[in-house]
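Not every chain of the complex is shown here; the ones you see sit where they belong.
Order as written gives the chain letters A and B; numbering starts at 1 within each chain.
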Amino acid sequence: MSKKVEQFRKERERLNQIVLAGDNLNIKRFFGLDSAVYRDGALDARTKELLGLVASLVLRCDDCISYHVIQARDNGVTDKEFDEVMSVGMVVGGSITIPHVRRAKQIWKEMEK
Amino acid sequence: MSKKVEQFRKERERLNQIVLAGDNLNIKRFFGLDSAVYRDGALDARTKELLGLVASLVLRCDDCISYHVIQARDNGVTDKEFDEVMSVGMVVGGSITIPHVRRAKQIWKEMEK
C-alpha cells in the first residue's frame, strides 16, 4: 500500500477516536449504521462501494471519496469500471465534480503501486 | 404501467422538446452524454441505473429519482435491492433525503400495478 493511503487511513482512525471519545450514543449509532449499509445483502459489498463512491463524488466530499476509492480497489474494481463510475458522477453532478475526479484518480493510481 | 408513471414520462418528453427546440448545440450534446453514460459498458446498464438512482437521491432531485426508479424497475431491480440503495443514500445524505425516499418508494409501488 502506498504511503499516502496509509497516512490517510491512520489520520482517519485517529480522528474517529477523538469523535467517539465523547461517548455520545447517537454519534456511535450513526457510525455503526455507516458501516452496516455497505455490507453484503441483496446487493453485494462491491456494488455498494460503487454506490458510496458515486454518492460521495456528486456530494463532493473528498475524504469520503478517498475512503470509497480505497474500498473499491480492495474489492477488485477494475480501471474501466472505476472510470465509468466517475463518468456517471460527472454527468449527474457537473463540472464542479471535476476537481474531485482529479483527486480520486490520483489516489486510484497511488494504489496501483 | 400506472397512470402517474405514464403522465410523468409524457410531461418529461414534452418539456424536453421545448428545451431542445432552441437548437443550442451544447445543450444537445449534454443530453446525448446524459444518455450515453448509462449504457452497458464495463459496468452493465442495471448497475449504472443504481448509480444514477443513488446520486439523484443524495442530490435530492425528485424528477431524476423518479426517472431512475422507473429505469430500475424496467431493469429488474428487486424490492430488497431497491431498499438497500435507499439505505445507502439515506446514510450518505442524511435525514433530508427522507422526503425523497418517501416519494421514491411511492413511485416504486405505483409501478407494481
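Methods note: a residue touches a chain if its C-beta (ideal position, glycine included) is under 8 Å from a C-beta of that chain, and two chains touch if they have at least 3 such contacts.
This structure is a prediction, so every number in the text was calculated from the model and none was measured.
Shown here are 2 copies of a single protein sequence; counted across the entire complex in this file, the number of copies is 6.
The definition used in the following text is that only the chains that are shown with their structure count from here on.
Here the CA centre of chain A is 23 Å from the CA centre of chain B. On the side of chain B, the complex with chain A involves touching residues 33-34, 37-38, 41-43, 47-48, 50-52, 54-59, 64, 78, 80-81, 83-85, 87-89, 91-93.
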